[in-house]
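Right after this comes chain A.
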Amino acid sequence: MTAAKITQVVVDEVKGYHNFVKFLIFLVGAAALASAIRFIFGLGVTTNLNDTFPWGLWISFDVVTAVPLAAGAFTLGAIVHCFHIKKLEPLVRPAIVTGFLGYSLVCVGLLLDLGQPQRGWHTMVYWNPHSPMFEVSMCIMAYTTVLFLEFLSPVCEKFGYHVPLRLLRTIEMPLVVLAASISTLHQSSLGTFFLIAVDKLHPLWYNPLLPLLFWVSAMCAGMSIITVEATMSHKYMGQPDEGELLETLAKILPCVLSFYLALRLFSLFALSEGALWDRPGLTALFVLEIVALVVPVLMLAQKKVRENGRQRATAAWLVIFGVVVNRFNVSMFGMEAPGTSYYPSFLESVVTIGIIAAHILFFVLIAKYFPIFEHHPETVDYSLPDHFHKTDNNHGHVGNEA
Partner candidate 1 sequence: MSSENKDFGKNKAFLIDMTKCTGCRGCQVACKQWNQLDAEKTKFFTGEGYQNPPLMSEYTFTRIKFRDYEKNGQNEFAFYKEMCMHCNEPACASVCPVGAFVKTKEGPVTYDAKRCIGCRFCMVACPFGVPKYEWSKAFPLVRKCTGCYSRVKEGKKPACATTCVSAITYGPREEMIKEAEKRIAARPEKYLKKLYGAEEAGGTSVIYLTALPFDELGFKHVTKRPLPSYTWQALRLVPGIFLTVGSSLSLLSWFTHRKERIAKEEEMRKSGSAPKEG
Partner candidate 2 sequence: MTNHWIDLKNADAILAIGCNPAENHPISMKWIEAAMDQGGKLIAVDPRYTRTASKADYYAQIRPGTDIAYLGGMINYAIQNNLIHEEYVREYTNASFIVNEKFDFEEGMFCAFDDQEKTYDAKAWAYAVDGAGNPKRDKSLKDPRCVYQQLKKHYSRYDVDKVCAITGTKKEDYLAVAKAFCSTGRPDKAGTILYAMGITQSTHGTQNVRAVAMLQLLLGNIGIAGGGVNALRGESNVQGSSDYGLLFHLLPGYLKSPEFDNVDLKAYLEKWTPKTKDPKAANWWGNTPKYTVSLLKAWYGENATPENGFCYDYLPKRSGNYSFMKLMEGMGAGKLEGLVCMGQNPAVGGPDSLKTRDALGKLKWLVTVDLWETETSIFWKRPGVNPKDIQTEVFMLPAASSVEKEGSISNSGRWAQWRYKAVEPCGNAKSDLWIINAFAKKMKDLYAKGGAFPEPITKLSWNYGHGEEPEVHMVAKEINGYFTKDMTIVDKDKTLEFKAGDQVPMFKYLQDDGSTVSGCWIYCGSYTKDGNLMARRDKTDAPNGLGMFPKWSWCWPVNRRIIYNRASVTPDGTPFNPKRAVIAWDGLEKKWKGDVPDGPWPPMNDAKEGKNPFIMVPEGFGRLYALDMKDGPFPEHYEPIESPATNLLSKVQNNPAVKVPKDIVPDAAKFPFIGTTYRMTEHWQAGAMTRSLPWLTELVPDMFVEISETLGRAKGIKNGDMVKVTSQRGSIECVALVTSRLKPFNVQGKQIEQVGLPWHFGYAGAATGDSGNVLTPSVGCANTSIPEFKAFLCNIEKGGKRA
């Protein structure tokens, strides 16, 4: 095929997309342009960052928040494979895709945010084990690789690459374990970042348990994301209904959440130092964050909520919201010294919106072209097969109408 022909095919394909998808493409395009501006004129022109606010939206959302939102993969992986709650397995692939996309985009966000993105590899050469950032970047690199390998499964399935698939199968378990361990480290280390901000982060958020809190809340966020994702792709993309599975998840979620809240309150009242309620704005944000996490516990404690797809999803949304607010509070609002304020610039926001759009876009596209939902592994043999079983021909063609 000539280049022109390929372009033609792509254009034709895109023309067929739903308007929402086109809109997403537009947002991603806008973000790409904004990124170009960043690399020509610098961060000062593109963002509202300055020496007082060295970290802003990109770090707060694209990294500190995106990472826990992508936590579904390891959480679920562990639940399914290690605790061997096999019925949740159909959710694993979407979660891995979400995770892989999430982490890839974290990397994109980071590359934009770094002053010297071309030196990203320096972290692998110049080790500083005392730096949480070193630890996180090593983890993120490792974890993205793991997710990539995991993500390769549907790809190989799609194209029928048997040998690599077999290989991937072989290392699946170690990968899951590795993923969970690495995630534990960097999800919590994101919290460790802010342990250095002793006199900067407000005591409503600063306490020595920050890493643990980050880890636990990341798991909650991960589970909630899976819930929301599955619900939405069922509703909007005609994917199979995983309601039953989500109910199980909805049983686990409030337990973890309650554990988190207990820990949160303990650390707040027993471990924090300094005046807690001295800044009304921050108090409000704090209340928002806590309420957004307490309400879903109360909701999911009820069977009828758990069984109702919409209500279940609402509760999950709340959890996501609560965790997002928490991450923003820690990395942004709580770090603002009294009397100073930061808000993202237009271009900065365009980039972040573009990254979110890219996430959704790629998810939709992947779901469209790759077998991620139909994978019901209870029908698949996990032992080492002599030959690989042929994948369903239908794969890759579902959701055409999306």
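Inclusion criterion for the candidates: all candidates are chains of the complex that A comes from, given by their letters.
Rule of thumb we're sticking to: a contact is a pair of C-beta atoms (placed from the backbone, for glycine too) under 8 Å apart; a residue touches a chain by one contact, two chains touch by 3 or more; residues count from 1.
In this text, all values refer to a predicted model and were calculated from it rather than measured experimentally.
Student: Touching chain A in this complex, which is it: 1 or 2?
Tutor: Among 1 or 2, only candidate 1 touches chain A here.
Student: Which chain A residues qualify as touching candidate 1 in the complex?
Tutor: Chain A residues touching candidate 1: 38-45, 49-52, 54-55, 78, 81-84, 113-120, 122-123, 125-135, 137, 173-174, 176-178, 180-182, 184-185, 188-189, 191-193, 195-200, 208, 210-211, 335, 379-381, 383, 385-387, 389-390.
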